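Removed: one protein chain of the complex. Kept in place: all other protein chains.
Think of it as A and B in the order they're written, each chain with its own count starting at 1.
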Amino acid sequence: MYCDSSFGYVYQEEKIQCQKPIQLRSFLSFILQLLRTNMLHQIALLATVTILGVLEQAYFAMQVIYARRKCKVSPPGVSGPPEFERIFRAQVNCSEYFPIFLSLLWVAGVFFHQGLAAFCGLIYLYARYQYFSGYAWTAQGRVSCFVQRRAGTKKVKFIHMTSKTARE
Amino acid sequence: MYCDSSFGYVYQEEKIQCQKPIQLRSFLSFILQLLRTNMLHQIALLATVTILGVLEQAYFAMQVIYARRKCKVSPPGVSGPPEFERIFRAQVNCSEYFPIFLSLLWVAGVFFHQGLAAFCGLIYLYARYQYFSGYAWTAQGRVSCFVQRRAGTKKVKFIHMTSKTARE
Partner (left out) sequence: MYCDSSFGYVYQEEKIQCQKPIQLRSFLSFILQLLRTNMLHQIALLATVTILGVLEQAYFAMQVIYARRKCKVSPPGVSGPPEFERIFRAQVNCSEYFPIFLSLLWVAGVFFHQGLAAFCGLIYLYARYQYFSGYAWTAQGRVSCFVQRRAGTKKVKFIHMTSKTARE
């Protein structure tokens, strides 16, 4: 039996030797390419969230650089006005948790559900942005700013932030 | 020749057109599913050790939070009583090495032997716990506590720890 490359037609022969080496190599290349494409689809969302996380970390680093220039704190110094120290610590804290975030994102995305893991990853990145913004505002703001925005009480937040700033 | 979906029977025909599209799609889906399952098995232990590492990092972070409350060191401050500073530095040092640990774990587990890499990963996590406990106790304890427990000399360790604590 002769199997041509299009697998379309077969012919009767008493002894048939399929041109197996050529078809097998083509078939395997085809399988490999298909599997690679399929695998990339299975991690594409996770990779997107990873890149968004990297961009966020870059944004935080830029804020520290601006704060260093504004508050005139040159490396290797890490002490200065409270405003600088809060931004510096906010960026360091976000950097500390970045590998933990990536580990959980990828393990959950590969072993359980890619879409759900990516969605939780986006929630985390948003929470981290709130944390950074709040911490840069006041030390308490790293938690308050996020909690109160969730509750939707902009008025209470304004009073709370003002009182915290006054106390510091 | 007609190849039915169970690949069980064949019929002779002069011109035969295999119902290749349907079978090929089913066959490929089956292969993809099988490969995905096989691949997940090949990294399951590494993922487990990764999660254990994340839990350990979370434990260290909680210890810092407790120490901040106990020693009354509010963010963004990182200076305070020696007890706080040791716990803080221990957690920072563990965080610094966490990405290095993950890189080595996964490269070794994927390219060489998953079981052995996972086992070494567990050893590392245990050593890190000893490091943190020792460092939280005394600055020298970040190494002593681990070395002496290995040597099994509990008496010498007690004397050593006492003398170190007395010197600090």
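The definition used in the following text is that a residue touches a chain if its C-beta (ideal position, glycine included) is under 8 Å from a C-beta of that chain, and two chains touch if they have at least 3 such contacts.
All values derive from a computational prediction rather than experimental measurement.
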| item | value |
| --- | --- |
| Positions on chain B where the hidden chain makes contact | 1, 7-10, 12, 31, 34-35, 38, 42, 82, 85-86, 88-90, 96, 99-100, 103-104, 107, 110-111, 135, 139, 142 |
| Residue ranges of chain A at the interface with the undisplayed chain | 1, 12, 14-18, 20, 28, 31-32, 35-36, 40, 43-44, 47, 50-51, 53-54, 57-58, 74-76, 78, 92, 95, 98-99, 102 |
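As a convention for this text, only the chains that are shown with their structure count from here on.
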| item | value |
| --- | --- |
| Chain centre separation in whole Å, for chain B relative to chain A (CA means) | 19 |
